[in-house]
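Note that one protein chain of the assembly has been removed; the remaining protein chains are unaltered in position.
Letters A, B and C mark the chains as written, and numbering starts fresh at 1 in each.
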């Protein structure tokens, strides 16, 4: 399991002591911004100029997200499945197909 | 595989047409902020008041991250492993153990 | 007026053409993250280690915010005053004094 690799990296450095959930949430947000920065001032049709950087920043978002899940004993697949069920109710296929509207506007 | 559930949700609504990588990066960042908002003005020792909301917002970050990986044909486990190797070089155990300093300050 | 300095900087480079509001909103968010990064993993009581960087990143947030206001012909002082009136209604003094709760929880 990939989470074991992540935890090993963390525990080799004895970093669990710093990983309160608030600071992990900050870190997820900062990494998400670094990912977004790769698209700053680019048009949506412009190709990705540096796929290696996209891979790195996306991985950082995922690593911190997995760390938060580990802190809280959450199973990644389970919370995704539960959220998809909720999203399915917020965005019924009949109303949201081909639409980019928010559920509040549907 | 959980990515199949995510893709089914997306394709049932025919939403792939909207999912350019720039807008996905924006969405990852916005969901990360909604997660962070749950910790706004809270002390780090304060317990999590609403674990259900944390699960939902963390799941949203993960769902959009998986969608971007799918767009770019990236394998989640592979990009995480590659990044951990890079982080291992940036943060050698000997220098970073028990330290919360940035690699630029080590 | 400081907005004149900002506009001169922009117009000397002929950058107004790139400054659609969506990309300005992305830039405000990215600069806010760079500001937040200066506090990553720090305790709230820890002093600011680099006030020069805080000044720079806070200035960047303000510069892009002023640019968006200029795009939309918004007067900074007016929109702040209007928002303070709305916040005053959301957070009546009698209920919110000494409280860090959200208006939804008051």
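The working rule: a residue touches a chain if its C-beta (ideal position, glycine included) is under 8 Å from a C-beta of that chain, and two chains touch if they have at least 3 such contacts.
Small disclaimer: the values here were computed from a predicted structure and weren't measured.
Q: For subunit B, enumerate the residues touching the unshown chain of the complex.
A: 18, 23, 26-27, 29-30, 33-34, 36-37, 39-41
Q: State which residues belonging to subunit C touch the missing partner chain.
A: Residues of subunit C in touch with the missing chain: 2, 5-6, 9, 12-15, 17-18, 20-23, 25-26, 28-29, 31-33, 35-36, 38-39, 42, 44-45, 48, 51, 54-56, 58-63, 65-66, 68-69, 72, 74, 76-77, 79-84, 86-88, 91, 93, 96-100.
Q: Across the whole complex, list the residues on subunit A that are touched by the chain not included here.
A: Looking at subunit A, the ones touching the missing chain are residues 26, 29, 41, 43-44, 100.
Following the convention adopted for this analysis, only the chains that are shown with their structure count from here on.
Q: State, to the nearest whole Å, the distance from the C-alpha centre of subunit B to the C-alpha centre of subunit C.
A: Going by mean C-alpha positions, subunit B sits 25 Å from subunit C.
Q: Suppose each chain is reduced to the average of its Cα coordinates; what separation in Å results between subunit A and subunit B?
A: Going by mean C-alpha positions, subunit A sits 2 Å from subunit B.
Q: Note the residues in subunit C that touch 2 or more other chains, in rising order.
A: 26, 29, 41
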